[in-house]
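Note that this is a trimmed complex: some chains were dropped, and none of the rest were shifted.
Here the chain labels run A and B in written order, and each chain numbers its own residues starting at 1.
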Amino acid sequence: MRFAPSSEPRTLAPLGRRTAQVTANRDLGAYRLVSAHDASGPRDPRPGQFYMLAAEDRWGGEDGRPFVPRAFSFARVREDGTLDFLLEAVGPGTRRLAELEPGEGLWLSGPLGIGFSAAPEGARPLLVGGGIGTAPLVCVQDELGEEAEVLIGFRSSAHAAAAALFAGAPLIATDDGSVGRRGLVTELLRGAMDRTERAAVFACGPAPMLEAVRALCAERDVPAQLALESGMACGYGACFGCVVPTRGGYVRLCVDGPVLDAADLESALVPGAGH
Amino acid sequence: MDLCGVQLRGPVLNGSGTYDAIAARRTFGDALLEPESFPFDAFVSKTITLEPRQGNPPPRLWESPEGLINSIGLPNKGLEGFLRADLPLLAELPVPLIVSVMGFSRDELAHLAAAVGEAAAVERVRAATEKPVIVKLTPTAADPAAVAAAAERSGADAVSLVNTLKGMALDPRTRRPWLGGRTGGLSGPAIRPVALEQVATVAARVRVPVIGMGGIASGRDAREFLDAGAACVAVGTESFRDPSAGLRIAREFGVISRQERGFSLAETVR
């Protein structure tokens, strides 16, 4: 089954790169939650859209990396234009961003790409997230409210700290069972689907998880939107670097995604993405 | 200023294949079409081939010290798709348009720079169009100036260089080539000294205007390429880091030029 959005869920970005001021940077278990005040950006980015970020100072250290900016879904936008990003420090770019101090400048451009579309009338939204991929689901929940059921999986209890970003009591799975249920988030999804007559899935997480979600939804003919990841240099369609294979050929994830309709994918296992 | 008879408001172009004005408009909206917002003084399309091409399998990008390696593989809609779908949209841009084409058979121009004999390829293009023809050189030719001179003799109205340098990266996990295309092209500040040398050497050899590029990231860099003999510059990879890099570079370049006029005045006065 397909999502059939009425119009492209995309808020336009101001042209060019601007500087936001970092207002906070705090620990969230294994992650960092970085907040920055994007004074001149739009207040209404669509959940699932992303920003390209770079530190204004010290972007490019030993060995001349990071060089290009990095892509991040926003987790939340506040009324004054403050954006929250949930980061996992996995390489030179995320490490630099993870150590930003309040007051420092954050170069950003965005919101970029196409976000999540509304669920079909009468379908119950299931938000399925894995690890750092829970970030864009926070604002999806903000928008959908109690109607949405949140199912999230993490490697460990340190990672599961990100669950605190969600309202209510999300269902949690961890690899080691230290928080919530032991196992994979797809098992939670299977259970939720069993309980739900008409579901619509919103998913983001590591590629193997998304692939499992895609297969499960295809099997049960449940519509699903998947927020994918791929290596990006520009974020606005300039470099043709971020393509992922779809049934219709390669699409640039930064302008035709990152949220794709699962029905368009043969597989969510994107070459070269993730860590 | 004038490039092959076309009036440009300034000397900063985009590198072919490094800015998709149509995708940028989807992202940034019609603000992009304002003359004062559009980042370049002329727009160069992504390279078009006769037949549509999917491009190389991903992954297509790798970051290197002050550089980027890409194996994009010239994805494009083909000539027909371009003329039908893209050209009408590109015609709305507030600056002159330069369409980048790769021969009428792919191999033909891919080998252009490899040998002087290829001059024939340019002659054929020359005969087919009344528009100015700009030939882009590959930087891996053993003698770029000889290739440029051959292109000039065959009627090129301008030459453009450098393209990316051939490079490679390994996947740290599998220890095999990371890029779907095995090798890729290196661009960005890392290659700037190589680009500057080739631009200077080619500009000293040919009479036609030279469009210089390779790692330009600031007005000072642009200034250096013009000092080395380029008539115009193009910005590629830096647009990935900053979507309006072209505008910033033009602005910085303007400041430098004014300062220099100021300095030389001061020197004259002293």
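The criterion applied here is as follows: a residue touches a chain if its C-beta (ideal position, glycine included) is under 8 Å from a C-beta of that chain, and two chains touch if they have at least 3 such contacts.
Note that this is a predicted model, so its numbers are computed, not measured.
If you count every protein chain in this structure file, you get A x2, B x2.
We adopt the following convention: only the chains that are shown with their structure count from here on.
If each chain is reduced to the centroid of its CA atoms, subunit A and subunit B end up 34 Å from each other. Touching subunit B in their complex are the following residues of subunit A: 10, 12-17, 54, 60, 63-69, 107, 109, 112, 230-234, 236-245, 249-250, 252, 255, 270-273.
In the complex of the two chains, the subunit B residues touching subunit A come out as 17-20, 22-24, 26-29, 31-32, 37, 46, 54-55, 57-68, 70, 72, 75, 178, 180, 188, 190, 237, 239-244, 247.
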